[in-house]
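Just one protein chain is left out here, and the rest sit where they should.
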Amino acid sequence: MTTKILDLPVASYVLPGNRSCAGCGIGIALRQITAALEGRMVMTVPASCLTVLGGMFPIASVNVPWVNVAFPSTAAAASGIAAGLRATGRAGEMTVLAMAGDGGTGDIGIQALSGAAERNEDFIYLCYDNEAYMNTGTQRSGLTPAGARTTTTWAGKRENPKDIPRIMEAHGIPYVASTSAAFPADVYDKVSKARGITGLRYIHMNTPCPSGWGFDPKDTVRLGKLAVDTGLVVLYEVEGGVFRLTGRSASLAKTGKPRVPVADYLATQTRFRGMKPEAIAAVQAWVDERWERFVARDAGVCDQDLRGAGHHQLR
Amino acid sequence: MSDQVSVMTGNEAAANAARLARVQVIAAYPITPQSPVVEQLAAWVESGELPAEFVAVESEHSAMTVCIGASTVGARTFTATSSNGLAYMTEQVWWAPGARLPIVMCVVNRAMAAPWNVLNDQQDSMSVRDAGWVQLFCRDNQEILDTTVQAYRIAERLHVPVMVCYDGFLLSHTMMPVAVPTPEQIDAFLPPFTEPFTVVDPGDPHNIGPVVMAEPRADETGATRGGYMEIRALHHRALLDALAIIPETDAEYASAVGRSWGGLTWEHLLDAAEVVLVAAGSLGTQLTVTAEQLRSEGIKAGVLGIRAYRPFPVEALRDKLAGRRLALVFDKALSYGYEGPICSDLRGAMLGSDGAPAVFGAVCGLGGRDVSPEDLAEAARRALTDLDAGARTRETDWINLHLEG
Amino acid sequence: MDTLTREHGMYEIRWHGRGGQGAVTSAKVLADAAFRSGFEGVTSQPSFGAERRGAPITASSRLAHESIRILSQVTTPDIVVVLDDSLLSVANATTGMRPGGTIIVNTVKTASELGLDGDLRVVTSDVTGAAEAAELIVAGQPMVSTAILGAFAAATGLITMDSVEAAISHAFHGPAAKKNIDAARIAFECTRA
Partner (left out) sequence: MHARMSARGSGSQMSEISMSRPAVGEAGRTGDWRNNRPVIDAAKCLAVKQGKVTCQICWVYCPDGCIAQGVGPVIDLTYCKGCGICAEECPAGAIEMQPESLHGVCAVDETGEAAR
């Protein structure tokens, strides 16, 4: 069951007057992430928008321990922090949370992340996916969706984004989840669940970005929800190899309600302006195919194959 | 209980030092000729002989990152690498000193690719000399063990990482007798690390390593705190402080363990020497044979070994070289388009000092090119001939180079 | 413009805007327009660092009849340009201004209503109104970044409207260029000293 908004903790670790852009999705989610860990945590963060939100020396904007690290190194830094806490007898004092953007996770950070996942290091890795290098001015990443214009794909990106949660699942880690900053309670629940699991827990979080995507900051939540309603973003979790849809995606699948056409979502953002009908149709087909696969997995169709991939029980 | 002498490789000596230093987190990635260091440590961790976390990372970049993460939360850390491995971790080789983390890393000196070559020279560590680490060079396996232990004391007093450099194969894979101190001796010398600069505590949250502006800025109490340049200036000051801390630590080690390595520099036959042969690492050991040969020929030669390359011991070098006719510097590395790095640094250090000798450079041993004491002696004779002919500066002499086939 | 003349013939300009408002664009287009107006030396630079939408930012420009060899931020401006009057209370816009300097403010208020003290020449222009009149609206907001150059030309006489229009045409294309030029022309007309 999803935690109700009124049951979410009131305690807040994200301080007002921080440096994030107005309407940034990261802030909405970070409030719940830190609350779910009750501040008993240490974050490690690479160069990214989150670094800026965290504040410039000598003042910090988030009231939890935080270690800034180099761009490619988030998962390795979390590995080192976890090892250091074990070695000094402090592992029980705090959860290690690695938090990086899509580029820091799926592009430059994927080697360290894959290594840490293979070693089943004991930390939560949360990727806030705002679908491009936003902190440097909206250059394409490997997770930028097809059709999106960025400052390095002026005519719109040709390729579909790589599916990092599936890559992480293939490592056989104990917990993989997909969530969205537009669903704070879903973020809270998944981080809370991950907190109680040992080993590498991976959470992928769609995070709308007003300035990079080209929409009015007031629409951050509305568009994040709309993305889920189209099936472009799917809320789910894979726990111990068992897949299930969660929250709005689960009800969408259960009711069989028609999904919102992708075109309606693309029309809300200037980054997709000028997309040709064929390109939109291709994205729709891609979303449909993925959605059918997710629904089938939710019904247990492909579960068996993927469950075999978990190998950490050997350790 | 006193030292037990065993015959071992330089890599084994380094591993023994890490064990004796009671390192808490080890992270490493294989590369020749460093791998045996961490293989040995992995075995000790598995057997329980060394109660440490061993993180078998997927790259050198991550090896240094794991040390950074673990050191940030106050653990004593160790890693080792060589050549391209060091180059691959370069980003983090800069991060560690900038974050003032007392990490110790052995660099088993090896030639840089391309082309591939696994043998010794010192190009790898020279290429990161400016990153802000203390760099110490070792001349034999005993010094590797003793220096690696000393490195922790230096690093943790200054909050600066220390790179212990020793020559690949020539030391790393060469067996020689090494006296291994007892754990009690080392425990008396090296207290646990308890005072990191970094604070990682949910009860007292800090944000470590955030963006620093160019100019100083007020903190939450209104007090002005430094900008990037002030933080870097204090880092530089710590390196300058190392000029005193390194010899002090060596002296403390001598009283605890009974062996001293001279601190910043070391010397052989320097009394009344007119020609001083200068080098870092095992080449210096060979040069002692060369100097004795030259003395037997009536040439007043001596050796001045560089133990601390960063910080560069300017005053010690000026003092030792004042009044000599010639300093002949042997580099196993090159700044392409210029000359050997130690030669450049030494010439700069001598400039304007009283009684400064002429400084000539020679490059040798790149990519493991063999060089004998006699080859080095021949280079010294050539240099003296040039000096007698009136040269005060000279092109770099390439020893044992066969461009003509 | 005697008050603006400096011994070495250089004019220093500081811009105050908000992230996303286009002050950096203003400074860039000014540099081009000034070059086209006969200044052999022009520079324009943002204040370097993270820019966030809505957050106050500054930019610097220099104009001279010789090549400019100073790249530091402008701290003693001859001219200050403020892209909206809400910045006056938060950005210390007049700090360091030279005596007799000119401050150009995008506002609907009059110069005296702004309450700016000191040995200053206060010039006002409803640049937002000009952008609205020219239908220069992006994402619901009137864009003042180029229109302000009309006010700059009227207030200082250092650049011609012809050069402003040429510089805008160089930076923008098609209908966008036309709207920007229209806005700059309207702003030129409604500038009051």
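Here the chain labels run A, B and C in written order, and each chain numbers its own residues starting at 1.
Here is the rule we go by: a contact is a pair of C-beta atoms (placed from the backbone, for glycine too) under 8 Å apart; a residue touches a chain by one contact, two chains touch by 3 or more.
Not measured: the values here are computed from a predicted model.
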item	value
Touched by the hidden chain, restricted to displayed chains	A, B, C
Residue among B:A13, B:A70 or B:A99 that touches the chain left out of view	B:A99
Among C:A59, C:V74, C:L88 or C:I104, residue touching the chain not depicted	C:L88
Absent chain, residues of subunit A that touch it	5-6, 8, 10, 12, 14-28, 31, 55-63, 184-185, 210, 216-222
On subunit C, residues whose C-beta touches the chain left out of the figure	18-19, 52-56, 85-86, 88-90, 141
Hidden partner chain, residues of subunit B it touches	99-100, 159, 197-199, 205-212, 219-220, 223-226, 230-231, 233-238, 240-241
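The criterion applied here is as follows: only the chains that are shown with their structure count from here on.
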item	value
Chain separated most widely from subunit C, comparing mean CA positions	B
Gap in Å, rounded to a whole number, between the CA centres of subunit B and subunit A	43
Subunit B and subunit C: spacing of chain centres that average the CA atoms, whole Å	55
Residues of subunit C touching at least two other chains	50
Multi-chain contact residues (two or more partners), subunit A	52
Residues of subunit C defined as touching subunit A within the complex	19-20, 50, 52-55, 139-140
Subunit B residues touching subunit A - in the complex, by the definition given at the top	24-25, 27, 52-53, 55-59, 61-62, 65-75, 77, 91-92, 95, 198-202, 205-213, 217-220, 225
Subunit A residues within the subunit C interface of the complex	19-22, 52, 135, 210-211, 214, 216-217, 270
